[in-house]
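Dropping the structure in here first, questions after.
With one protein chain held back, the other chains of the complex are shown just where they sit.
Then we have subunit A:
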Amino acid sequence: MAHRAQPVAAGLAAAALILALAFGTLGAVAWRAEGFGALAPADWAAIRFTVLQAVLSATLSCILAIPVARALARRNFWGRGLLITLLGAPFLLPVIVAVLGLLAVFGRSGLISEGLTWAGLDPLDIYGLPGVVLAHVFLNLPLATRLVLQGWLSIPAERFRLAAALGFTPADTRRVLEAPMLRTVLPGIFAVILLICMTSFAVVLTLGGGPKAATVELAIYQAFRLEFDLARAAKLALVQFALCGAAAGLAFAVSSPAGMGAGLDRAVARWDSATRHARLADGFWLGGATLFLLVPLGMIVAQGLAGLTDLPASIYAAAGRSLVTALGSAALTVGLALPMAMAACRLGPRLGGAVQAAGTVSIAASPLVMGTGLFILLFPVADPVALALPVTALVNAAMALPFALRALATAVAEIEAGYGKLADSLGMSGGIRLRLVLLPRLRRPLGFSLGLSAALSMGDLGVIALFADSSQATLPLQLYRLMAAYRMEAAAGAALLLLCLSLGVFWIFDRGGRAYAEA
């Protein structure tokens, strides 16, 4: 009772800020739309493409994840742990870097096209729907695999022993043990990936485009940046919010499993997988998935090393701006997430749940909608272009908040459950409790949250594309401009630099949190 009475104002203020950011910007957009005329044919085409590419990407990611996860679940091999760790990496990988890597393999001048040309065939052309879906599968297959693997490992080992004792065939095992698990986990995974692909911007900006391959998110950008048609941008922003809200509602309704779960480092003994056919199949899927994930990254490193030496000075300046923006965004994320986590813990399940829900609203929000709304709100009072970097940091912080809040809220709840009574009995409250109890015990999740939000912001190519002029460009935007100008060698160098910086900031914060996390 006593600790619940402690001030929760900071947490409530942070929640209010996020709600204002999500709904206030939407309100500004709605106000600017000045009545909603009928959607133009191009708008309907964008809606259809958004849904089509998201459904295809989510479906393919889920289908391909099943055999890869099954192979990982039932095989023990050298490098298995490393491969599972690598499956977590695409989450931190800047999307624009992934696109460049995919182009190096699947593009018109990529590895596969060179082989096809050598054999006298036409090179590949992945621009449009195939490229968008390919990139989304590349980015989301690892996530889907980890989540399906978690489902597989949640089946108690005793059931597989029982299946072996009862003489189950592989088909029996699939029907009795595996299919029910997949029916439970796949809808949630599908919904999460659907939502991610709905809000994807950088992939469609680089690999889509044109009237046949524009998503709503890209159409907002084009209406805003190229046509400066604020009314159309506003109308599309509302459509995007409705689409994302529906996808988020679907994701929550089918309750997606936890993404970063532990315990993936063990393989379950299986007696139905000792056949030569099963071994070959597992080898095929594991080898294929590894190549699919590693070759594009390897190409980035190989090509980037050559271009790294003669990068233009503007790239280093952009890298500096990205770093500052990422650090600002990380500080903002944690500055919002920590008081919200503390307030959520102190307010109990109902009110605390509402605070946490407010923190996850941005899952359904589109960064471009937020950016458009902020532009409309800022325009009368300040030059939005001059504020491009702070606005980018703020929107990035809002987008990273759900992940940081989840990590911190769980940790704060555990600390309060373990040491709350002791702290209460010693009269430790307010700043003293924060300094002596919470912060020392939160170092690990704080380091993770800072690293994650900094890395996500570092690689973000979203709202910055709306606002920035050439003097404000971040590294992902400069990289995009190099790609658009077909300066592929410099682009590869910039991509490698961006990759190193993104993974580097995550590593430094995450390691820092671990190194000083005591006892």
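Going forward, a contact is a pair of C-beta atoms (placed from the backbone, for glycine too) under 8 Å apart; a residue touches a chain by one contact, two chains touch by 3 or more; residues count from 1.
Heads up, the rule we're going with is that contacts and distances are computed from a predicted model.
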item: Chain not displayed: protein name in its UniProt record ("NADH:ubiquinone oxidoreductase", "Nitrogenase protein alpha chain", "Heme exporter protein D" or "Thiamine transport system ATP-binding protein"); value: "Thiamine transport system ATP-binding protein"
item: Which of A:Arg146, A:Arg346, A:Arg406 or A:Arg441 contacts the chain that the document leaves out; value: A:Arg441
item: Hidden partner chain, residues of subunit A it touches; value: 1-2, 5, 418-419, 421-422, 424-429, 432, 435-437, 440-441, 518-519
